[in-house]
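Let me begin by handing over the structure; questions about it come next.
All protein chains of the complex are present and in place, except for one that has been dropped.
Chain IDs A and B follow the sequence of writing; residue 1 opens each chain.
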Amino acid sequence: MMRRLSVALIALLLALVFWRLVAGYSEQQTLRPLAVWYVTHAPLDFGVPNVVTGILIAWRGFDTLGEVAVLFMVAASVSMLAGVARGTPAAASGSPGEIVQVGAQVLLPLIVTFGAYVIVNGHLSAGGGFQGGAIVASGTMLARPHAALDVDAFGVAESVAGVLYVLAGVLGIVLAGGFLDPRFLPRGQFGAFFSAGAIPLISTLLGIKVGAELSVVIDRFRLADVARKPAPPSP
Amino acid sequence: MRELTGSFFILAGAIFLFSAGFGLLRMPDAYTRIQAGTKATTLGNVLVLAGVAIDQPHWAPRLALVIGFVLLSNPVSSHALSRAAWLAHTPMTPATVIDALADEKRRDAADGRT
Partner (left out) sequence: MTTGLPISTVFFATGLALALIGLCAILTHRNVLRIVIGFTVVDTGLNIAIVATGYVRGGTAPIIDAGLSRANAVTHAVDPVPSALVVTAIVIGLSVTAMMLAFAIRLFAAKKTLSIDALTDSKW
């Protein structure tokens, strides 16, 4: 009873705060000055048509590096916490049935093709590394029980992609303006496939890393050891 | 006129999507919830996309492709979910009288795995 009352009170107070926020909000008529600078300088400095990808990879590239580090830490923590049971074969779960097998055979090429398209077109149209990597990971989740994909290879691919991403950043120091500056590859023609410096390369590395990482996390959940007893508390 | 028809389809799709959420609340066990959720959301998706295709005819071929992909992938994923729930011995509501998969497994075991 008291808990219900306090939850209702908290919800009411927060609803009041949100109501004041919505009442004070008015739709913008023109862009803010920072957005104007970004929109005009993205094709000027880097030759990239997609301004959001330019912000994520070029101007705020260090935030993206931090996000890559967070993803890596989450994959390692989930592996440690969920804990794979010793000696569990890769196909420990039951057979997925005929419908899922046939469906996976039809859908997996489509999903992987679409994911690869979204990754490599990140600089030309809506898309990018994170979005395409999530699509590829959903494809491997569909195919996992019936294709027995190798999860160790995914772990190696993830680490190699992460190291190559940092190396691309160091190349930015050596050959261009600073860490993670994508101007060490030629700018090319605006709107062409190979253009905008190293942004397609970084986008591809991000896509491989995110796709492999999410596949590893999902596979760790599939093999999670639910029966393991926790270590006894030290006296 | 075309805009009105498209908006009517989108409204019908929104009603079906709402009924999917409502069904998730009211159904008694996991299997009926999966069934209510999948059927109603697939139909709601198809109706909303059809409404957009009527409203913007130059997008219609691409939206027809998207509807095809939705119809291809939604039933497969819901089948995988409910099969996993059955293999994990999720309890059924007492109103269920037939368990087709258990009968089939029993028949297979009796025939000697044929």
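Definition applied: a residue touches a chain if its C-beta (ideal position, glycine included) is under 8 Å from a C-beta of that chain, and two chains touch if they have at least 3 such contacts.
Predicted, not measured: the structure shown is a model, and the values here were computed from it.
> Which displayed chains make contact with the chain that has been left out?
So, taking every chain into account, the missing one touches A.
> Out of A:I10, A:L110, A:V170 or A:A192, which touches the unshown chain?
A:I10
> Which parts of subunit A face the unshown chain closely enough to count as touching?
7, 10-11, 14-15, 18, 21-22, 25, 27-32, 34-36, 38-40, 42-43, 49-52, 55-56, 60, 63-64, 67, 70-71, 74, 77-78, 81-82, 124-126, 128, 130-131, 134, 191, 210, 214, 217, 221, 224-230
As a working rule, only the chains that are shown with their structure count from here on.
> Which positions of subunit A touch subunit B when the two form their complex?
Subunit A reaches subunit B through residues 93-94, 96-97, 99-100, 103-104, 106-107, 110, 142.
> Provide the residue numbers of subunit B that touch subunit A in the complex, in ascending order.
Subunit B residues touching subunit A: 69, 72-73, 75-77, 79-80, 83, 87.
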